[in-house]
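Left out: one protein chain. Kept in place: all the others.
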Amino acid sequence: MPRFLLCAGPKPRRWAACRYNGRRVTESILSANSTYSLAELAERFGLTCHGNAEIRLDGVGTLAGAGPSQLSFLSNSKYTAQLTGTRAGVVVLRAEDLADCPVAALVAHDPYVAYAKIAALFERLPAAPPGIHPSAVVAAGAQVSASASIGPCCVIGDGAVIGDGAILGPHCIIGEHCTVGAQSRLVARVTLVTNVTLGKRVLVHPGAVIGSDGFGLAFDRDHWIKLPQLGGVRVGDDCEIGANTTIDRGALDDTVLEEDVRLDNQIQIAHNVHIGAHTAMAGCAAVAGSAKIGRYCMIGGNAGVLGHLELADRVTITAKSLVTHSIREPGEYSSGVPLQENRQWRKNAARFKHLDEYVRRLSALEKDSNNE
Amino acid sequence: MPRFLLCAGPKPRRWAACRYNGRRVTESILSANSTYSLAELAERFGLTCHGNAEIRLDGVGTLAGAGPSQLSFLSNSKYTAQLTGTRAGVVVLRAEDLADCPVAALVAHDPYVAYAKIAALFERLPAAPPGIHPSAVVAAGAQVSASASIGPCCVIGDGAVIGDGAILGPHCIIGEHCTVGAQSRLVARVTLVTNVTLGKRVLVHPGAVIGSDGFGLAFDRDHWIKLPQLGGVRVGDDCEIGANTTIDRGALDDTVLEEDVRLDNQIQIAHNVHIGAHTAMAGCAAVAGSAKIGRYCMIGGNAGVLGHLELADRVTITAKSLVTHSIREPGEYSSGVPLQENRQWRKNAARFKHLDEYVRRLSALEKDSNNE
Partner (left out) sequence: MPRFLLCAGPKPRRWAACRYNGRRVTESILSANSTYSLAELAERFGLTCHGNAEIRLDGVGTLAGAGPSQLSFLSNSKYTAQLTGTRAGVVVLRAEDLADCPVAALVAHDPYVAYAKIAALFERLPAAPPGIHPSAVVAAGAQVSASASIGPCCVIGDGAVIGDGAILGPHCIIGEHCTVGAQSRLVARVTLVTNVTLGKRVLVHPGAVIGSDGFGLAFDRDHWIKLPQLGGVRVGDDCEIGANTTIDRGALDDTVLEEDVRLDNQIQIAHNVHIGAHTAMAGCAAVAGSAKIGRYCMIGGNAGVLGHLELADRVTITAKSLVTHSIREPGEYSSGVPLQENRQWRKNAARFKHLDEYVRRLSALEKDSNNE
């Protein structure tokens, strides 16, 4: 089963299919202010260059869509057919694909990684001038670096610390005693509720809520009472947190994401969860309270992990699976049943309700058979 | 299996059950400024009218709850029993139900559709005067139609275009190079991150995030590096996007919703997904990167579609199913197993772990049996 929502790279499509209402929307974005020669790129990233080293590039594109001043890449052999027809100026590829390349090329051991690094040169982020927008509301007891950029309508509470070069887009709320590390970027409308510490170069997308109360309840005879949530959230350097993802503060100790944890959109991380470094989770995954996920794990889309479990390092959980017991060994784990046409599925699903009985009947038959 | 969260119409309940804290909350809302006579409605919508054509209506309600100045409807035969006791002024129904109707009636081929059109007359939206609220922050390079309404605390970036009659409720953020088409309505707190184009008459509910970065990562020996997300999102005319739904921008090309796509709340649409016209998705559904969904599809609640798959037109996926392969034929598809009382379920679920072994044992028995 393919990993759901994990690293789903762009599938190149023809430019024609990209026209919509007669406008090519991406075009203007892909043209950056700076251009780079093939030779410059080869040297900067330690790649071997083939073809005219003087060719200048001003953007990136798909094999099918890129023009002569754009760079493309081939990392999945499924798209080799598109290589021969490409109009890109340069293609990043493996040595074995060089013969099929009709244009200039950069040879890389891992073309996907090399492309990612090159493409970053052409990314154009919204302007974020240092300083505090006049519409922002900053508490007297907050500490904001002079090199930080605080966007319109941001609200920053007492005891908050905003580090050097940090960028807060519009409508971010930084609660009391929260820290945003240097060079971190909160794209827009991010809420850090209280006692949240973000490391350096953390990227948080709109709608994320970090540090809200964990779901802690005690049942008192005939009604619920709330367990005060007093811990915080600590997010390590280089983490990325997706749109509308929620990460609760710990009940007593903190909820922790180690460095380079990558969370997609709409993920739910409950109180006191601990996520090891370099673990990635795809959209709509959820981890229940006090679970401990190892390093270099990959959690598929809409997968779930029950509370208090532990997952070893390098565990992969496929999409929509539910982890109901701790996992001690690296490897890939799954639950669920395959998709079928509904009428067929109904018959099988109905049988599932009596599976135990069928197995007993099977065993009885075997016993009969052995006795004969 | 009924479709989860899809078109779950209101189940009429008695007014008594609707009282809460002694207040009938809906009442004031249902009374609109204008009233319509039965004759006017019949003519406007091409329906046949029965009973006193001069009766005037000022609102709509359920069969059980509507009063003499309100219109109700019967489209599901399950509720026929409620027809005979209704106190509504007028009921929209099929010809075959006319005999059981104790009050005036409008006969329609599809009463649900007819009711929807009539009810729209009585909807009262919050006031949205043209102009820009003084608390809004609009970049010098943004282009806002004089007939558009920009609510409190909205932030509009450089290069953004807000079309004629568009309504932005409070706290909307329109990033750089985003376009909101004419007559579109962003209810409140909608974020368009960058390079998003909404068509005409698009309706977006609070908390939706459109155009945030897709989840694109490359693994570089021992850590992740981010693939810059450079594409946009194009949303066709007449789409509706639910509360807290997220739609990521494409990696290179755009993420696309064709016209009249209807997304419920908390849906996750990954980068470079393409959704065909008139497709509807129920709450909490998720589509992974570069998947291509056809036209007139219906995706049930919390269903998932893995990356790079293609679904033909008119495919229905039932609730909580996971689509793991492309679907070429229209029809209904499902996965999952039925709900059972936990003790019973545990027995069956435990057996599932050895299903392959049981089938081998079954085959062995069959072989024995044939050999006898």
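Think of it as A and B in the order they're written, each chain with its own count starting at 1.
Please note the rule applied: a residue touches a chain if its C-beta (ideal position, glycine included) is under 8 Å from a C-beta of that chain, and two chains touch if they have at least 3 such contacts.
Worth saying up front: this structure is predicted, and the values here are computed from it rather than measured.
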item: Listed residues B:Gln266, B:Ser290 or B:Thr316, member touching the removed chain; value: B:Gln266
item: Absent-chain contact - pick from A:Arg56, A:Lys78, A:His109 or A:Arg361; value: A:Arg361
item: Of A:Ala270, A:Cys297 or A:Ala312, the one touching the omitted chain in the full complex; value: A:Ala270
item: Contact with the hidden chain (one of B:Arg56, B:Arg328 or B:Arg346); value: B:Arg346
item: Candidates B:Cys284, B:Leu306 or B:Val323 - the one touching the absent chain; value: B:Cys284
item: Residue numbers in chain B that touch the chain omitted from display; value: 1-13, 17-18, 20-21, 23, 25-26, 28-30, 60-62, 65, 110, 112-113, 115-117, 119-120, 122-123, 126-127, 133, 135, 151-153, 169-171, 187-189, 203, 205-207, 238, 240, 242-244, 260, 262, 264-266, 278, 280, 282-284, 301-302, 319-320, 336-342, 345-346, 349-350, 352-356, 358-359, 362, 365-366, 369
item: Chain A, residues in touch with the chain not shown (by the definition above); value: 1, 135, 137, 153, 155, 157-158, 171, 173, 175-177, 189, 191, 193-195, 197, 199, 207, 209, 212-213, 215-220, 222-228, 230-232, 234, 236, 244, 246, 248, 250-254, 256, 266, 268, 270-272, 284, 286, 288-290, 302, 304, 306-308, 316-318, 321-325, 331-338, 340, 344, 347-348, 350-352, 354-355, 358, 361-362, 365, 368-369
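Note that only the chains that are shown with their structure count from here on.
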item: Chain centre separation (chain A, chain B; CA means) in Å; value: 26
